Structure formats: C-alpha cells, structure tokens
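What you see is the complex with one protein chain gone and the rest in place.
After this line comes chain A, so read on.
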Amino acid sequence: MRKILIAFRKNSFLIYSLIPAFLYIGFFALIIGFYLLKLSLTKYAGGDVVLSSTLYNYIKIFDDPMFNKEFSDAFRRTLIFVIVVTPLQLVTGLITAMLINKSFAGRGIVRSILLLPLAIPTIVTTSVLLILFSKGGHMTSLLMGRYSFFPKIFDYEISFISNPYTSIGLSIFGKVWRDTPISMLILLSGLQQINEEQYEAARTMGATAVQNFFYITIPLLMPSISSVLILRSIEAWKEFIFPYILAPSYPILGVLIEKYYVQLMDPGTAAMVGIVLIVCILVTSYVLTYILNKINRYLIRA
C-alpha cells in the first residue's frame, strides 16, 4: 500500500495532468459507444420502445424490401462519395502544396487565400453552392448559353439538386473544395522535409521533372500521403452536412441517420446506421493502413 502511495506521489504530475482530459474523452467515448449500441438493439415504433435487446434493426436491412432498397442505395452513394472524395483530395492537396512550395513574391497572401475554404463555415459553403447552382442561378444560365463567352450545352434548365448524379457531384465538389487546405498543409509539411539536394543530384544525372516527381517526391512523401488518405477517408465516411443540404432527396448514410432520428422518430434504426458507419470506418482505415504499408515497403526496396 505504501509502495503504491509513494509511486503515486512520485508521478503525481503525470497523473494529474492526464486524468482530466482522458476522463473526459474516455467517458464520452464509452457513453457514445454504449448508448449507440443499446439504441441499435431496440425496436421503436412511433417514437416509443416496442422491443428491447433485439436484432430487429439489423435484420430489417435484409428482410424489409423497402428499407433494403433505401439502405443499399444510401450505402452505394456513400461508397461512391468516399471513393471519389479521398483520392481527389489527395490530388488537389498535392497540386496546391506543390504550387506554394516555391518561394515567390506574394507567397504569404496566396497561402492565406488557399487556406480560406478551411476558415469559412461549412454551412456557408453549402449555401453558396446552393445559390450558385439553384434554378435561375449562374450555373444554369451558363450551361444554357445565356452568357456570350460560353457555348450552349443544354436547352432546358437543369435542376442540380433534384438529379441523383449532379446532387451527389455537387456535395463531392463542396467537400473537396472545403477540405483541400487540410491535405495541402499535411503534404506541405512533408514536402518541406525533402532535401533540395536530392533533386539536384538527380538533375545532374539527367532526370526529368516527371522522373523527379515519381522517383523522389512520391516515395519520400509516402508518410504524408498515407496520413492524408486515412484521415480524409474517415472524414468522407462521416460526411453529413454537404449531402444534407445539397442532396436531400438522395441521402447518404449520414443523412439517413438524421432522417430516421429527427423526422421518423426512430432512434433504433438511426443508431443502427451509425454502427454500420463506424464499422465501415474501422474496416477502411485498417485495409488502407495495410495496403499503404505494403506500398511503402515496396517503394523503399525499389
């Protein structure tokens, strides 16, 4: 007992410094997980508990044809969203990072401008996209050839929000627009650690810019690239606000949660969808880590 007390006193700073933060995070992590699991195992009808500890919500995915269609559509859309958004953010982030990795006059201002999307609230971004692509807005006028500098593409006014492809495309555009600065910053930190001498050595041996990029930049940037891919894919699975405002009639899984929880007052189904999302996130990050490790090892050996 005394030993424990002495050890405690010796490490008191460590303990006191760690306890508040981790108690807070741990408490919420536990409660959220437990509560979601409990809700997902409860059957609700009209806002009241009908049956507890049942797998009804999970079985419903396969048994109920209506719900099956809704769920699998939402799942497909989410999957497309993730598969498109994650690499796209890597590419846009890499391009912008390489653009400002040079020193030039006005670099600070350009960097600030490229960081702007991160600072603007998401809901503002969605509202601007909504205005830009609304009926009678700029985009429809542009595509109908109303402006002299742009050719006519459509004869009629297309409604971006109520078309399954354009509405998801619009949310993808918004998501990439908003989150590019984050991947840019992560990749920029990676780029700045690459030694300039390596490029010079390659150049004296006659390497082209393209070779430089594929044989020096990409392999040395692998740690940053992996963290971008993993972090961004998690965020893409979790996305809610862009599709919620821009594609309300074509829900992805996150929007489905809101629909069931708020509109249909069925927390059981909502929590079940949440659990499915968490499983998807865990599986994706595990698989991605595995693949990226493999690639990394291959690149280092080659």
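Everything below uses one rule, namely that a contact is a pair of C-beta atoms (placed from the backbone, for glycine too) under 8 Å apart; a residue touches a chain by one contact, two chains touch by 3 or more; residues count from 1.
Basically, contacts and distances are computed from a predicted model.
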*Would you kindly match the missing chain to its UniProt protein name, picking from "YCII-related domain-containing protein", "Acetolactate synthase small subunit", "Cytochrome bc1 complex cytochrome c subunit" or "Maltose transport system permease protein malG"?*
"Maltose transport system permease protein malG"
*Selected residue (touches chain absent from view) among A:V49, A:I113 or A:I153*: A:I113
*asked:* I'm checking contacts with the chain that's been left out. Which of A:Y35, A:F62 or A:F154 qualifies?
replied: A:Y35
*From the listed residues A:I6, A:L55, A:I83 or A:A209, report the one that touches the chain absent from this view.*
A:A209
*Contacts of chain A with the absent chain, listed as residue ranges*: 11, 13-14, 16-18, 20-22, 24-26, 28-29, 31-33, 35-36, 39, 95-96, 99, 102, 108, 110-132, 134, 136-138, 141-142, 146-147, 157, 177, 185-186, 188-189, 192-193, 209, 224, 227, 234, 237-238, 240-241, 245, 254, 257-258, 261, 267, 270-271, 273-275, 277-278, 281-282, 285
